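The complex appears here without one of its protein chains, the remainder shown in place.
After this line comes subunit A, so read on.
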(Lines give C-alpha, C1' and ligand atoms only; values in the text may rest on other atoms or scores of the structure.)
Protein backbone atom coordinates (compact mmCIF):
# COMPACT_ATOMS: atom_id res chain seq x y z
CA UNK A 1 0.00 0.00 0.00
CA UNK A 2 3.05 2.24 0.27
CA UNK A 3 3.01 3.01 -3.41
CA UNK A 4 -0.69 3.77 -3.15
CA UNK A 5 -0.07 6.25 -0.40
CA UNK A 6 2.67 7.84 -2.43
CA UNK A 7 0.36 8.23 -5.40
CA UNK A 8 -2.30 9.77 -3.24
CA UNK A 9 0.11 12.22 -1.70
CA UNK A 10 1.52 13.15 -5.07
CA UNK A 11 -1.88 13.74 -6.64
CA UNK A 12 -3.09 15.66 -3.60
CA UNK A 13 -0.05 17.94 -3.64
CA UNK A 14 -0.46 18.27 -7.39
CA UNK A 15 -4.00 19.55 -6.99
CA UNK A 16 -3.05 21.96 -4.22
CA UNK A 17 0.02 23.19 -6.05
CA UNK A 18 -1.83 23.73 -9.28
CA UNK A 19 -4.43 25.89 -7.60
CA UNK A 20 -1.67 27.89 -5.94
CA UNK A 21 0.43 28.20 -9.05
CA UNK A 22 -2.23 29.13 -11.53
CA UNK A 23 -3.71 31.92 -9.46
CA UNK A 24 -0.92 34.55 -9.18
CA UNK A 25 -0.32 35.46 -12.87
CA UNK A 26 -3.88 36.74 -13.07
CA UNK A 27 -2.96 39.63 -10.84
CA UNK A 28 0.48 40.34 -12.24
CA UNK A 29 -0.19 42.07 -15.55
CA UNK A 30 -2.85 44.69 -15.86
CA UNK A 31 -1.68 47.10 -18.54
CA UNK A 32 -1.68 44.49 -21.27
CA UNK A 33 -4.27 43.63 -23.85
CA UNK A 34 -4.99 39.94 -23.30
CA UNK A 35 -5.57 37.73 -26.32
CA UNK A 36 -6.74 34.22 -25.47
CA UNK A 37 -5.62 31.75 -28.13
CA UNK A 38 -7.75 28.66 -28.67
CA UNK A 39 -5.65 26.21 -30.65
CA UNK A 40 -5.39 22.58 -31.54
CA UNK A 41 -1.89 21.33 -31.82
CA UNK A 42 -2.92 17.74 -31.10
CA UNK A 43 -5.57 15.41 -32.40
CA UNK A 44 -6.77 14.59 -35.88
CA UNK A 45 -6.51 18.16 -37.17
CA UNK A 46 -3.19 19.08 -35.59
CA UNK A 47 -1.26 19.45 -38.85
CA UNK A 48 -3.53 22.24 -40.01
CA UNK A 49 -4.40 23.65 -36.61
CA UNK A 50 -0.82 24.22 -35.50
CA UNK A 51 0.11 26.23 -38.60
CA UNK A 52 -2.81 28.54 -38.01
CA UNK A 53 -1.89 28.81 -34.34
CA UNK A 54 1.74 29.64 -35.17
CA UNK A 55 0.64 32.43 -37.47
CA UNK A 56 -1.76 33.78 -34.90
CA UNK A 57 0.70 33.83 -32.04
CA UNK A 58 3.55 35.09 -34.23
CA UNK A 59 1.53 38.09 -35.32
CA UNK A 60 0.82 38.99 -31.71
CA UNK A 61 4.56 38.77 -31.09
CA UNK A 62 5.19 40.92 -34.14
CA UNK A 63 2.82 43.59 -32.86
CA UNK A 64 4.71 43.59 -29.56
CA UNK A 65 8.01 43.80 -31.42
CA UNK A 66 6.67 46.80 -33.31
CA UNK A 67 5.76 48.45 -30.03
CA UNK A 68 2.28 47.17 -29.27
CA UNK A 69 -1.06 48.70 -30.14
CA UNK A 70 -0.35 52.41 -29.63
CA UNK A 71 1.98 51.36 -26.89
CA UNK A 72 -0.25 48.76 -25.29
CA UNK A 73 1.55 45.43 -25.25
CA UNK A 74 -0.25 42.23 -25.95
CA UNK A 75 -0.25 39.25 -23.65
CA UNK A 76 -1.60 35.92 -24.75
CA UNK A 77 -2.16 32.41 -23.54
CA UNK A 78 -2.81 29.27 -25.53
CA UNK A 79 -5.36 26.66 -24.63
CA UNK A 80 -5.60 23.34 -26.39
CA UNK A 81 -9.06 22.34 -27.61
CA UNK A 82 -8.15 19.36 -29.82
CA UNK A 83 -11.08 20.53 -32.02
CA UNK A 84 -13.52 19.17 -29.41
CA UNK A 85 -16.48 21.34 -28.51
CA UNK A 86 -16.50 20.60 -24.79
CA UNK A 87 -12.78 21.25 -24.42
CA UNK A 88 -13.21 24.45 -26.41
CA UNK A 89 -15.92 25.62 -24.04
CA UNK A 90 -13.71 24.78 -21.07
CA UNK A 91 -10.86 26.80 -22.58
CA UNK A 92 -13.20 29.72 -23.17
CA UNK A 93 -14.33 29.65 -19.56
CA UNK A 94 -10.76 29.33 -18.38
CA UNK A 95 -9.39 32.24 -20.38
CA UNK A 96 -12.26 34.69 -20.58
CA UNK A 97 -11.57 36.34 -17.24
CA UNK A 98 -7.80 36.06 -17.17
CA UNK A 99 -5.32 38.94 -17.19
CA UNK A 100 -7.95 41.63 -17.08
CA UNK A 101 -10.38 39.93 -19.40
CA UNK A 102 -10.25 38.42 -22.87
CA UNK A 103 -10.19 40.76 -25.86
CA UNK A 104 -11.60 38.51 -28.51
CA UNK A 105 -12.03 34.78 -29.09
CA UNK A 106 -11.21 32.99 -32.32
CA UNK A 107 -12.01 29.31 -31.82
CA UNK A 108 -11.13 28.02 -35.31
CA UNK A 109 -13.88 25.44 -35.13
CA UNK A 110 -17.41 25.83 -36.33
CA UNK A 111 -18.68 23.52 -33.58
CA UNK A 112 -17.06 25.60 -30.85
CA UNK A 113 -18.32 28.76 -32.56
CA UNK A 114 -21.89 27.52 -32.30
CA UNK A 115 -21.45 26.84 -28.60
CA UNK A 116 -19.72 30.16 -27.90
CA UNK A 117 -22.31 32.14 -29.87
CA UNK A 118 -24.68 31.33 -27.01
CA UNK A 119 -22.20 32.42 -24.36
CA UNK A 120 -20.41 35.45 -25.81
CA UNK A 121 -23.31 37.95 -25.47
CA UNK A 122 -23.57 37.28 -21.74
CA UNK A 123 -19.83 37.71 -21.23
CA UNK A 124 -19.57 40.64 -23.65
CA UNK A 125 -16.63 39.24 -25.57
CA UNK A 126 -16.61 39.44 -29.38
CA UNK A 127 -16.07 36.35 -31.46
CA UNK A 128 -14.11 36.59 -34.70
CA UNK A 129 -14.59 33.68 -37.05
CA UNK A 130 -12.61 34.69 -40.13
CA UNK A 131 -13.69 32.39 -42.90
CA UNK A 132 -15.76 29.98 -40.85
CA UNK A 133 -18.56 29.87 -38.28
CA UNK A 134 -22.23 30.60 -38.79
CA UNK A 135 -22.89 32.16 -42.15
CA UNK A 136 -25.99 34.03 -41.03
CA UNK A 137 -23.97 35.74 -38.30
CA UNK A 138 -22.98 38.24 -40.98
CA UNK A 139 -26.08 40.09 -39.88
CA UNK A 140 -24.71 42.06 -36.96
CA UNK A 141 -28.11 43.39 -36.02
CA UNK A 142 -28.97 39.95 -34.68
CA UNK A 143 -25.52 38.49 -34.05
CA UNK A 144 -24.12 41.43 -32.15
CA UNK A 145 -20.98 39.64 -30.97
CA UNK A 146 -20.11 37.46 -33.98
CA UNK A 147 -17.74 38.63 -36.71
CA UNK A 148 -17.35 36.23 -39.62
CA UNK A 149 -14.81 38.61 -41.15
CA UNK A 150 -13.57 38.25 -44.73
CA UNK A 151 -15.97 35.52 -45.73
CA UNK A 152 -18.43 32.81 -44.76
CA UNK A 153 -19.09 29.39 -46.16
CA UNK A 154 -22.02 30.77 -48.06
CA UNK A 155 -19.66 33.19 -49.78
CA UNK A 156 -17.38 30.26 -50.51
CA UNK A 157 -20.15 28.16 -52.01
CA UNK A 158 -21.45 31.03 -54.12
CA UNK A 159 -18.02 31.92 -55.48
CA UNK A 160 -17.23 28.28 -56.18
CA UNK A 161 -20.27 28.13 -58.44
CA UNK A 162 -19.30 31.45 -60.06
CA UNK A 163 -15.89 30.03 -60.82
CA UNK A 164 -17.31 26.82 -62.27
CA UNK A 165 -19.75 28.83 -64.36
CA UNK A 166 -16.88 30.91 -65.70
CA UNK A 167 -14.92 27.80 -66.58
CA UNK A 168 -17.94 26.36 -68.35
CA UNK A 169 -18.59 29.62 -70.19
CA UNK A 170 -21.56 31.19 -68.45
CA UNK A 171 -24.22 30.26 -65.95
CA UNK A 172 -26.49 28.99 -68.68
CA UNK A 173 -24.07 26.14 -69.25
CA UNK A 174 -24.58 24.94 -65.67
CA UNK A 175 -27.97 23.51 -66.57
CA UNK A 176 -28.05 19.76 -66.22
CA UNK A 177 -24.59 19.57 -64.70
CA UNK A 178 -23.91 17.44 -61.66
CA UNK A 179 -21.92 18.97 -58.84
CA UNK A 180 -20.98 16.80 -55.88
CA UNK A 181 -20.19 18.18 -52.45
CA UNK A 182 -17.84 15.97 -50.45
CA UNK A 183 -18.12 17.39 -46.97
CA UNK A 184 -16.95 16.90 -43.42
CA UNK A 185 -20.01 15.66 -41.57
CA UNK A 186 -20.25 18.41 -38.99
CA UNK A 187 -21.73 21.91 -38.82
CA UNK A 188 -18.65 23.03 -40.78
CA UNK A 189 -19.32 20.78 -43.75
CA UNK A 190 -23.05 21.34 -43.75
CA UNK A 191 -22.91 25.13 -43.89
CA UNK A 192 -22.64 25.47 -47.71
CA UNK A 193 -25.53 23.09 -48.47
CA UNK A 194 -28.40 25.63 -48.43
CA UNK A 195 -26.58 27.95 -50.84
CA UNK A 196 -25.65 25.16 -53.23
CA UNK A 197 -29.20 23.89 -53.24
CA UNK A 198 -30.58 27.36 -53.79
CA UNK A 199 -28.21 28.00 -56.69
CA UNK A 200 -28.89 24.54 -58.04
CA UNK A 201 -32.56 25.42 -58.27
CA UNK A 202 -31.83 28.75 -59.94
CA UNK A 203 -29.34 27.51 -62.52
CA UNK A 204 -30.69 24.00 -62.95
CA UNK A 205 -27.71 21.94 -61.80
CA UNK A 206 -27.97 18.92 -59.60
CA UNK A 207 -26.28 18.87 -56.18
CA UNK A 208 -25.08 15.55 -54.81
CA UNK A 209 -24.33 15.45 -51.12
CA UNK A 210 -21.62 13.06 -50.02
CA UNK A 211 -20.88 13.27 -46.29
CA UNK A 212 -17.63 11.97 -44.82
CA UNK A 213 -17.52 11.05 -41.14
CA UNK A 214 -14.96 12.55 -38.76
CA UNK A 215 -11.96 12.48 -39.07
CA UNK A 216 -12.26 11.65 -42.75
CA UNK A 217 -9.79 8.87 -43.35
CA UNK A 218 -12.51 6.50 -44.52
CA UNK A 219 -13.67 7.68 -47.94
CA UNK A 220 -13.65 4.57 -50.11
CA UNK A 221 -17.45 4.42 -50.28
CA UNK A 222 -17.72 8.12 -51.10
CA UNK A 223 -15.35 7.89 -54.03
CA UNK A 224 -17.01 4.72 -55.27
CA UNK A 225 -20.20 6.76 -55.52
CA UNK A 226 -18.33 9.47 -57.39
CA UNK A 227 -16.95 6.91 -59.80
CA UNK A 228 -20.42 5.53 -60.43
CA UNK A 229 -22.23 8.82 -60.78
CA UNK A 230 -19.48 10.81 -62.48
CA UNK A 231 -20.32 14.31 -61.27
CA UNK A 232 -18.99 17.12 -63.45
CA UNK A 233 -17.36 18.85 -60.52
CA UNK A 234 -16.50 17.88 -56.97
CA UNK A 235 -16.45 20.48 -54.23
CA UNK A 236 -14.36 19.49 -51.25
CA UNK A 237 -15.38 20.83 -47.86
CA UNK A 238 -12.81 19.02 -45.76
CA UNK A 239 -10.38 19.76 -42.99
CA UNK A 240 -7.16 18.16 -41.88
CA UNK A 241 -6.42 14.64 -42.93
CA UNK A 242 -9.72 14.44 -44.79
CA UNK A 243 -8.35 16.64 -47.58
CA UNK A 244 -5.26 14.64 -48.40
CA UNK A 245 -7.28 11.43 -48.15
CA UNK A 246 -9.80 12.83 -50.62
CA UNK A 247 -7.05 13.73 -53.05
CA UNK A 248 -5.50 10.28 -52.76
CA UNK A 249 -8.86 8.66 -53.35
CA UNK A 250 -9.46 10.92 -56.32
CA UNK A 251 -6.12 9.80 -57.68
CA UNK A 252 -7.00 6.16 -57.07
CA UNK A 253 -10.43 6.50 -58.69
CA UNK A 254 -9.00 8.50 -61.54
CA UNK A 255 -11.25 11.45 -60.96
CA UNK A 256 -9.65 14.46 -62.67
CA UNK A 257 -8.13 16.75 -60.04
CA UNK A 258 -8.76 19.84 -62.14
CA UNK A 259 -12.49 19.21 -61.73
CA UNK A 260 -12.09 19.31 -57.99
CA UNK A 261 -12.27 22.47 -55.99
CA UNK A 262 -11.83 22.93 -52.27
CA UNK A 263 -12.96 25.54 -49.82
CA UNK A 264 -10.22 27.73 -48.32
CA UNK A 265 -9.76 25.23 -45.50
CA UNK A 266 -8.98 22.55 -48.07
CA UNK A 267 -6.34 24.51 -49.92
CA UNK A 268 -3.16 24.62 -47.90
CA UNK A 269 0.21 22.92 -47.98
CA UNK A 270 -0.52 20.11 -45.47
CA UNK A 271 -3.47 19.04 -47.61
CA UNK A 272 -1.52 18.51 -50.78
CA UNK A 273 2.15 18.16 -50.04
CA UNK A 274 2.02 14.43 -49.29
CA UNK A 275 0.14 13.82 -52.51
CA UNK A 276 2.40 16.28 -54.37
CA UNK A 277 2.20 15.33 -58.06
CA UNK A 278 -1.07 13.49 -57.49
CA UNK A 279 -2.77 16.70 -56.49
CA UNK A 280 -1.54 18.66 -59.48
CA UNK A 281 -4.34 20.68 -61.01
CA UNK A 282 -6.42 20.66 -57.85
CA UNK A 283 -7.64 24.13 -57.03
CA UNK A 284 -9.07 25.73 -53.96
CA UNK A 285 -10.69 28.97 -53.02
CA UNK A 286 -8.64 31.39 -51.01
CA UNK A 287 -9.80 33.71 -48.29
CA UNK A 288 -8.19 36.58 -50.21
CA UNK A 289 -4.65 35.45 -49.47
CA UNK A 290 -2.77 32.38 -50.61
CA UNK A 291 0.72 31.38 -49.68
CA UNK A 292 2.51 34.71 -49.32
CA UNK A 293 6.18 34.08 -48.58
CA UNK A 294 7.19 37.27 -50.39
CA UNK A 295 4.84 39.71 -48.70
CA UNK A 296 6.25 42.48 -46.58
CA UNK A 297 4.56 41.33 -43.39
CA UNK A 298 6.27 37.95 -43.68
CA UNK A 299 9.62 39.64 -44.19
CA UNK A 300 8.99 41.76 -41.11
CA UNK A 301 8.06 38.64 -39.23
CA UNK A 302 11.31 36.95 -40.16
CA UNK A 303 13.34 40.05 -39.30
CA UNK A 304 11.67 41.09 -36.09
CA UNK A 305 10.53 37.81 -34.59
CA UNK A 306 12.29 34.84 -36.14
CA UNK A 307 15.70 36.50 -36.38
CA UNK A 308 15.60 36.91 -32.61
CA UNK A 309 14.70 33.27 -32.13
CA UNK A 310 11.23 34.04 -30.89
CA UNK A 311 9.32 32.31 -33.68
CA UNK A 312 6.64 29.89 -32.62
CA UNK A 313 6.84 27.40 -35.45
CA UNK A 314 9.35 26.18 -38.00
CA UNK A 315 10.79 28.98 -40.09
CA UNK A 316 10.09 27.35 -43.44
CA UNK A 317 6.35 27.35 -42.72
CA UNK A 318 6.21 31.11 -42.29
CA UNK A 319 4.11 32.50 -45.12
CA UNK A 320 2.31 29.27 -45.94
CA UNK A 321 -1.42 29.37 -46.47
CA UNK A 322 -2.71 28.45 -43.03
CA UNK A 323 0.06 30.38 -41.32
CA UNK A 324 -1.12 33.45 -43.21
CA UNK A 325 -4.71 32.68 -42.24
CA UNK A 326 -3.76 32.68 -38.56
CA UNK A 327 -1.73 35.83 -39.06
CA UNK A 328 -4.61 37.62 -40.77
CA UNK A 329 -7.03 36.50 -38.07
CA UNK A 330 -4.78 37.93 -35.38
CA UNK A 331 -4.35 41.10 -37.41
CA UNK A 332 -8.10 41.61 -37.61
CA UNK A 333 -8.40 41.25 -33.85
CA UNK A 334 -5.54 43.67 -33.27
CA UNK A 335 -7.00 46.20 -35.71
CA UNK A 336 -10.31 45.92 -33.87
CA UNK A 337 -8.51 46.97 -30.70
CA UNK A 338 -6.74 49.80 -32.55
CA UNK A 339 -10.02 51.09 -33.90
CA UNK A 340 -11.59 50.89 -30.46
CA UNK A 341 -8.69 52.88 -29.04
CA UNK A 342 -9.48 55.68 -31.49
CA UNK A 343 -12.78 56.12 -29.76
CA UNK A 344 -12.15 55.10 -26.17
CA UNK A 345 -8.66 56.40 -25.63
CA UNK A 346 -5.33 55.66 -27.28
CA UNK A 347 -2.85 53.67 -25.31
CA UNK A 348 -5.48 52.19 -23.05
CA UNK A 349 -6.45 48.56 -22.56
CA UNK A 350 -9.76 47.92 -24.29
CA UNK A 351 -12.55 45.80 -22.84
CA UNK A 352 -14.35 43.18 -24.88
CA UNK A 353 -17.29 45.51 -25.32
CA UNK A 354 -15.10 48.30 -26.65
CA UNK A 355 -13.33 45.95 -29.02
CA UNK A 356 -16.71 44.89 -30.31
CA UNK A 357 -17.37 48.49 -31.31
CA UNK A 358 -13.96 48.60 -32.94
CA UNK A 359 -14.63 45.50 -34.96
CA UNK A 360 -18.02 46.76 -36.01
CA UNK A 361 -16.51 49.99 -37.30
CA UNK A 362 -13.42 48.45 -38.81
CA UNK A 363 -12.30 50.25 -41.93
CA UNK A 364 -9.06 48.96 -43.35
CA UNK A 365 -8.46 50.63 -46.68
CA UNK A 366 -5.80 49.55 -49.12
CA UNK A 367 -3.37 52.22 -47.95
CA UNK A 368 -3.52 51.11 -44.34
CA UNK A 369 -3.17 47.49 -45.35
CA UNK A 370 -0.21 48.23 -47.60
CA UNK A 371 1.36 50.19 -44.78
CA UNK A 372 1.10 47.18 -42.49
CA UNK A 373 2.74 44.98 -45.07
CA UNK A 374 -0.34 43.36 -46.50
CA UNK A 375 0.06 44.68 -50.04
CA UNK A 376 -1.06 42.01 -52.45
CA UNK A 377 -2.19 39.82 -49.60
CA UNK A 378 -5.59 41.25 -48.97
CA UNK A 379 -8.10 43.82 -50.09
CA UNK A 380 -9.95 46.42 -48.01
CA UNK A 381 -12.37 45.40 -45.29
CA UNK A 382 -15.12 47.61 -44.01
CA UNK A 383 -17.65 46.41 -41.51
CA UNK A 384 -20.86 47.92 -40.29
CA UNK A 385 -23.66 47.08 -37.96
CA UNK A 386 -25.55 45.19 -40.63
CA UNK A 387 -22.51 43.65 -42.22
CA UNK A 388 -20.15 41.94 -39.82
CA UNK A 389 -18.31 40.25 -42.67
CA UNK A 390 -16.69 43.31 -44.16
CA UNK A 391 -15.69 41.96 -47.52
CA UNK A 392 -16.24 38.92 -49.67
CA UNK A 393 -13.23 38.91 -51.98
CA UNK A 394 -12.13 35.48 -53.05
CA UNK A 395 -9.48 34.20 -55.44
CA UNK A 396 -8.80 30.69 -56.63
CA UNK A 397 -5.40 29.10 -56.45
CA UNK A 398 -4.17 25.89 -57.99
CA UNK A 399 -1.56 23.38 -56.84
CA UNK A 400 1.09 22.93 -59.50
CA UNK A 401 2.70 19.92 -57.88
CA UNK A 402 5.06 21.88 -55.68
CA UNK A 403 3.34 25.11 -54.76
CA UNK A 404 0.09 27.04 -54.81
CA UNK A 405 -0.37 29.53 -57.66
CA UNK A 406 -3.21 31.93 -58.20
CA UNK A 407 -5.29 30.85 -61.15
CA UNK A 408 -8.17 33.30 -61.20
CA UNK A 409 -9.03 36.91 -60.87
CA UNK A 410 -10.77 38.34 -57.83
CA UNK A 411 -14.35 37.28 -57.30
CA UNK A 412 -16.89 38.84 -55.07
CA UNK A 413 -19.92 37.01 -53.72
CA UNK A 414 -23.27 37.94 -55.18
CA UNK A 415 -25.08 39.91 -52.50
CA UNK A 416 -28.36 39.51 -54.35
CA UNK A 417 -28.26 35.78 -53.68
CA UNK A 418 -26.75 35.75 -50.20
CA UNK A 419 -28.28 38.77 -48.49
CA UNK A 420 -31.87 37.44 -48.49
CA UNK A 421 -30.64 34.10 -47.17
CA UNK A 422 -28.64 35.77 -44.41
CA UNK A 423 -31.62 37.90 -43.43
CA UNK A 424 -33.96 34.92 -43.46
CA UNK A 425 -31.69 32.67 -41.41
CA UNK A 426 -30.74 35.35 -38.90
CA UNK A 427 -34.39 36.34 -38.60
CA UNK A 428 -35.25 32.76 -37.78
CA UNK A 429 -32.48 32.70 -35.19
CA UNK A 430 -33.72 35.92 -33.61
CA UNK A 431 -37.20 34.53 -33.43
CA UNK A 432 -36.05 31.29 -31.82
CA UNK A 433 -34.00 33.12 -29.23
CA UNK A 434 -36.60 35.85 -28.79
CA UNK A 435 -33.94 38.45 -29.64
CA UNK A 436 -34.86 41.89 -30.84
CA UNK A 437 -32.60 42.83 -33.76
CA UNK A 438 -30.82 46.12 -33.18
CA UNK A 439 -32.33 49.13 -34.91
CA UNK A 440 -30.12 51.54 -36.92
CA UNK A 441 -30.28 53.96 -33.99
CA UNK A 442 -29.03 51.37 -31.54
CA UNK A 443 -26.26 50.58 -33.97
CA UNK A 444 -24.85 54.06 -33.69
CA UNK A 445 -24.23 53.72 -29.95
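Note that contacts are C-beta pairs under 8 Å (C-beta built on N, C-alpha and C of every residue); 3 or more make two chains touch, one makes a residue touch a chain; residues count from 1.
Keep this in mind: contacts and distances are computed from a predicted model.
J.: Under which of the names "Sarcosine oxidase subunit alpha", "Cytochrome c domain-containing protein", "Branched-chain amino acid ABC transporter permease" or "NADH-quinone oxidoreductase subunit J" is the non-displayed chain listed in UniProt?
T.: Protein name of the absent chain (UniProt record): "Branched-chain amino acid ABC transporter permease".
J.: Can you work out which residue in A:79, A:130, A:164 or A:250 touches the chain that's missing from view?
T.: Hidden-chain contact among the options goes to A:79.
J.: With respect to the chain omitted from the figure, which of A:69, A:142 or A:193 is a touching residue?
T.: Touching the chain that is not displayed is residue A:193.
J.: Among A:73, A:124 or A:214, which residue is in contact with the omitted chain in the full complex?
T.: Residue touching the absent chain, from the options given: A:214.
J.: Just to verify: which one of A:33, A:51, A:75 or A:110 makes contact with the chain not shown?
T.: Hidden-chain contact among the options goes to A:110.
J.: What residues on subunit A make contact with the chain left out of this view?
T.: Contacting residues on subunit A, toward the hidden partner: 3-4, 7, 11, 14-15, 17-18, 21-22, 39, 41-42, 46, 50, 53, 78-80, 82, 84-86, 89-90, 93-94, 97, 110-111, 114-115, 117-119, 122, 134, 185-187, 190-191, 193-194, 211, 214, 425, 432-434.
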